[in-house]
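FYI, not all chains are in this one, though none of them got moved.
Each chain gets a letter, A, B and C, in the order it is written, and its residues are counted from 1.
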Amino acid sequence: MLKIFLEGGKLKKLPRMGWLLRGIPKPESVADHAFCVTLITLFLADELRKKGININVERALKIAILHDLAEARITDLPLDAQIYIDKKKAEKKSMIDILGAEKVEYFELFQDYEEERSIEGKLVKFADKLEMVLQAWEYEKAGFKGLEEFWNAVDYLKQSEFYEYFKTLIEEIEELKTY
Amino acid sequence: MLKIFLEGGKLKKLPRMGWLLRGIPKPESVADHAFCVTLITLFLADELRKKGININVERALKIAILHDLAEARITDLPLDAQIYIDKKKAEKKSMIDILGAEKVEYFELFQDYEEERSIEGKLVKFADKLEMVLQAWEYEKAGFKGLEEFWNAVDYLKQSEFYEYFKTLIEEIEELKTY
Amino acid sequence: MLKIFLEGGKLKKLPRMGWLLRGIPKPESVADHAFCVTLITLFLADELRKKGININVERALKIAILHDLAEARITDLPLDAQIYIDKKKAEKKSMIDILGAEKVEYFELFQDYEEERSIEGKLVKFADKLEMVLQAWEYEKAGFKGLEEFWNAVDYLKQSEFYEYFKTLIEEIEELKTY
């Protein structure tokens, strides 16, 4: 297990490239982001369960924790890079190596996120976008600019199947924008 | 929920004070640390369950996610400060305010960690120490010094009730030290 | 004395938390701030003396130098933290430990600042607020946002007993705002 923990530790050192390339001097790390995605998943998943949706909260949390682990090997490739690199393929291969033969059961959780197979995988994708929007807002509030495109993720949130359950939340986030 | 997510986001900005005060220029954030504690908890909890221990993995993960959330308000008080400040009391009060009336159910999970009431609370404490040791090792490996006291946490790990289940892991960590 | 010098040196490593939590990437240190408060106190105190006010400049400078020294132990607690922590009490206790039995005479100077007992203590409080406003302006000028509340300190300056002596200075500072 130690090997996996050390790979996880690398996420602390990796800057989120989208912010870095837009000129934000000391952007959040991949681990910073992954932590908040997991926190958000926790509250969203519990809320859905309360509303009678059939969701496995433990599974959702595990997917959130693992969803960016492959970046320990391939780093946070910016969108520009993904034109030239098959990120999904690289992530899958590296995830297998990170987990090792012993822990291959977790690979399925990772694939779930990538392919949004289950409600849990879809929810983490939703939480991932939501977290990005909140971070964009934080940076804008602090004075940084040129982050408009990150707000497009709000459209993703509104078209999601989860929108009906978190309408108030999304509306509150939209109102932040007019800050 | 938005308010809680924004509090969680503050953990990205807060440096871990123990490292900062020892002269590490850009130390990990509280969120960086909390992410790795959660990742470690995931693998440890699943392993315990496999070994026949009665443990609620979902509960363990939730405790890990929430265990440092109060620092969004009171920051990561270094040990020196805790001589003059009742950290536990301040954390409890601030946690109630962060969660708000609506989400007070999560307060019980936080208290579990603080008071190590259940096996899940104890496991997250174990993961918290383990994570700290790995980070100390990472900094030493990179050339930083004066971190000896952090290795004392290995003694904590060896005296823990979980030691018998993770003996190999702890031994591997001790071997890192001789790197 | 060495012990006190080493405690003073810690102030270089401690970020000013108000700025950090508002998203300023590499904010000033507590020592940065304390230096400028001391510089400002020098010019204000001399000016008051010139205007015939009975003020002990040496005493004022000493208070300025010492006014944040307790933060070497308890760090720069943000306002949010002070809801849950009795900062004044913690500062006093830690200041006694920092100074040690031998240098306890300086504790009185610190208390003077905390309780604004004398004209010198009040002047350093005035200089402390003035310095904060200038730093807020510097950050705004560089593009940072969300610092409006720091400008409220201008009201403090205008209601101060020192206002009549430094009216032109305060007006010049207010004009910066419209920059």
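FYI, a contact is a pair of C-beta atoms (placed from the backbone, for glycine too) under 8 Å apart; a residue touches a chain by one contact, two chains touch by 3 or more.
Since we're looking at a predicted model, the values are computed, not measured.
Here 3 of the identical protein chains are placed; the entire complex in the file holds 6 of them.
Methods note: only the chains that are shown with their structure count from here on.
The innermost chain, defined by the distance from its C-alpha mean to the mean of all protein C-alpha atoms, is B.
Separating the centre of chain B from that of chain C, both taken as means of CA atoms, is a distance of 34 Å. A straight line joining the Cα centres of chain A and chain B is 21 Å long. Chain C has residues 23 in contact with two or more other chains.
Looking at the complex, you find that chain B touches chain C at residues 10, 13-15, 17, 20-21, 23, 72-75, 77-78, 80-81, 83-85, 89-91, 93-94, 97. Those residues of chain A that touch chain B in the shared complex are 1-2, 4-6, 8-9, 11-12, 26, 28-29, 31-32, 34-36, 38-40, 42-44, 47, 57-58, 61-62, 65-66, 69, 103, 130-131, 134-135, 138, 169, 172-173. Here chain A touches chain C in the complex through residues 24-26, 138-139, 141-143, going by the rule given at the top.
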